[in-house]
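This is the structure I want to talk about, given as structure tokens.
Note that this complex is displayed minus one protein chain, with the remaining chains in position.
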Amino acid sequence: METFNAWAPLLRHLIELAAMLAFALSGVLEGARKRLDPVGVCVVAFLAAFGGGTLRDLLLDQRPFFWIRHSDYVWGILGLSVCALLFMRQRHFEPTERAIQIPDAIGLGLFTAVGVDTAQALGMPSLIAVLMGVITGVFGGVLRDIVCNEIPKAFNDHRPYAVCAFAGAWLYLGLRNGQADETTALVACVLLTAGLRGLAVWRNWQLPGWRH
Amino acid sequence: METFNAWAPLLRHLIELAAMLAFALSGVLEGARKRLDPVGVCVVAFLAAFGGGTLRDLLLDQRPFFWIRHSDYVWGILGLSVCALLFMRQRHFEPTERAIQIPDAIGLGLFTAVGVDTAQALGMPSLIAVLMGVITGVFGGVLRDIVCNEIPKAFNDHRPYAVCAFAGAWLYLGLRNGQADETTALVACVLLTAGLRGLAVWRNWQLPGWRH
Partner (left out) sequence: METFNAWAPLLRHLIELAAMLAFALSGVLEGARKRLDPVGVCVVAFLAAFGGGTLRDLLLDQRPFFWIRHSDYVWGILGLSVCALLFMRQRHFEPTERAIQIPDAIGLGLFTAVGVDTAQALGMPSLIAVLMGVITGVFGGVLRDIVCNEIPKAFNDHRPYAVCAFAGAWLYLGLRNGQADETTALVACVLLTAGLRGLAVWRNWQLPGWRH
């Protein structure tokens, strides 16, 4: 455990980077499918990567935003978008979309864990902390879809996404209230959220719909 | 009047609950019509019920938000959405939509009164206070429609809605400037707004449109 704790910050940073990249890439793909111009692709990638965390910080009145503290990450998103415009062709979309599911699930887990952790540290009530976790994980994609003039996929594709984040965030709170330390709770939240999401994609789970 | 003042907080609380329920239900109906999944229905109901007040507090920099202070109301919205998913069928939509007009009109009145009251207490200029009242009453529905990928109904169905809130909010300010006490002004604002909206629905009033 001693060894793990020494490696933990680096590990967390790496996963965080992977998650941000995965979300940004989902924005680039969405922008490409809608034939946006380079400016639009950058904005949508940016919204997908940072939108959830920014909305959370706006609601919790936390400044400065993550991307204002780390403006090099914004350069990264700009670079990614330009590379995608230069090198990506229509025939790459299909395989990219499938490959993106794994970092997207991990990203959902990590963003949820970070969000619930932040809100809990500010002393929010349980349900609000959980919602902040879900918002951090899910609303990047929601803003991406709103700008692209679509109903957010998280709200109408009937596959569990926000629900996985909801479950993971409650696990985090349960562990913290049961005196588990922060690292354990964070890791458990990431594993449950990403695991559930992975299972949902793999087994093609469906949320119940409207009956007639 | 003595007796009324004792009952006033309870009465106000009950109307507020009814208004919130009416707005949430309008969100559930919209979500159902768009075949959203359960997550989407909850989010849209939440936005319709709390979106206007949250936007007002964001613009006026007031924290914590209403739904963060009262997280039990969020549970209520979640419960309402789940019940709607379990028990509502297509054939219920039409009558529900008509029945919802009354609490929706009362809700518009009450949210407008609360909004203009909040902004006036912060010393905002008259027009800004009025706009904050209108935003509180109207923008829940606007956010609901934007997420559902429609042009907000408040902006293109040519039936007076925001205009009723606008009139009610000016009445509130006029009474306050004429030394009326807060309760009188609030009640007058609710009555005028809800009354005008009710009349508009009943007599099928139309706002003037574009000429050719």
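We just call them A and B in the order they show up, numbering each chain from 1.
One rule holds for everything that comes next: a residue touches a chain if its C-beta (ideal position, glycine included) is under 8 Å from a C-beta of that chain, and two chains touch if they have at least 3 such contacts.
Note that the coordinates shown come from a computational prediction; the quantities given were computed from them, not determined experimentally.
Note on the undisplayed chain: of the listed residues B:Leu17, B:Cys83, B:Ala99 or B:Leu207, the one touching it is B:Leu207.
Only one residue in the set B:Ile106, B:Ala154 or B:Ala194 touches the chain that does not appear here, and it is B:Ala154.
Across the interface with the omitted chain, chain B contributes residues 58-59, 61, 124-128, 131, 142, 146, 149-152, 154-158, 161-163, 207-212. For chain A, the residues in touch with the chain missing from this view are 31-32, 34-40, 43-44, 54, 58, 63, 65, 67-68, 71, 74-75, 85, 88-90, 146-149.
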